[in-house]
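Right, I'll just put the structure down here and ask away after.
Of the protein chains in this complex, all but one are displayed in their positions.
The block that comes next holds chain A.
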């Protein structure tokens, strides 16, 4: 079932102290796909999720699930499941009883609970109590519980943020597989760019309660609509430049433009666009080297260049040390935006 949000606005607080936290939010998630709402903390992500679930009142706008307009429909009749931030398993019920919570009586008698526990790769755990589970297990039980009544849409609120980094990737993969197997439409909110880019079919970038951009992760990363979005979805630096339509002159050299621009502009450069060269290029001095194993992020001060510091992502092994002088070149086309 597709999910369509149209000019949704919402407020928090009460009485005279109401603050508008969502402004005319619109986007569409196709049936059976996974959408990610990405935004910094305080951008209104969680409120958006609660509005979709019917747990928070909207000021205006519509939420449609398939052909159903959900205006005025209470949460228990929306057929929208929720996986809260830390799982929020009912502490007084076993894992099996948690999963069965939203099932009808006949559903509880069938093999549905075991099927769902198999789906999230926790077979035979039905008798456990929530406090006996690890964080990743609790998160997967919460997903099984949300999927049990076969909802049209499942909402996931920062589902992986409480897990440690090594576990996060594995749980993310299990969740994605479970959602794909059941063909459930899902929306995940997160402030983690890597997570959003890697898991989502469609990305919604939210800032200060307003949608900045909607698109596939690749579109948003490669063609951000503005400088803020470009810097938010991935590491980037900006340098000032003078554009002549198809090329731009910057302290990093004469670069080819991805988008036509004219006059003074801000140019977005991502670390993976910076290459070390042997031949002609801009001279730079190595400031720090952050080693990550699969690659390294090198901070460089551009020589003679008005205090410009850029970072370069280099494949390992990296033999550079602090103080080394290198030559760099920006290989690909760059994006330019009007000067902020």
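Points worth noting:
The rule we apply is simple: a contact is a pair of C-beta atoms (placed from the backbone, for glycine too) under 8 Å apart; a residue touches a chain by one contact, two chains touch by 3 or more; residues count from 1.
Simple rule for what comes next: contacts and distances are computed from a predicted model.
One subunit of the complex is not drawn; among "Cd2+/Zn2+-exporting ATPase", "ABC transporter permease", "Carbon-monoxide dehydrogenase (Acceptor)" or "SigE family RNA polymerase sigma factor", its UniProt record names it "ABC transporter permease".
Checked against the hidden chain, the listed residues A:78, A:112, A:172 or A:270 yield one contact partner: A:78. The missing chain, though absent from the display, is touched by one residue of A:1, A:22, A:146 or A:335; that residue is A:146.
Residue-wise, the contact with the chain that is not shown comes from A:88, picked out of A:4, A:88 or A:283. In the full complex, chain A makes contact with the omitted chain through residues 14, 50, 53-55, 74-78, 80-82, 84-86, 88, 90-92, 101-102, 142, 145-146, 148-149, 151, 155.
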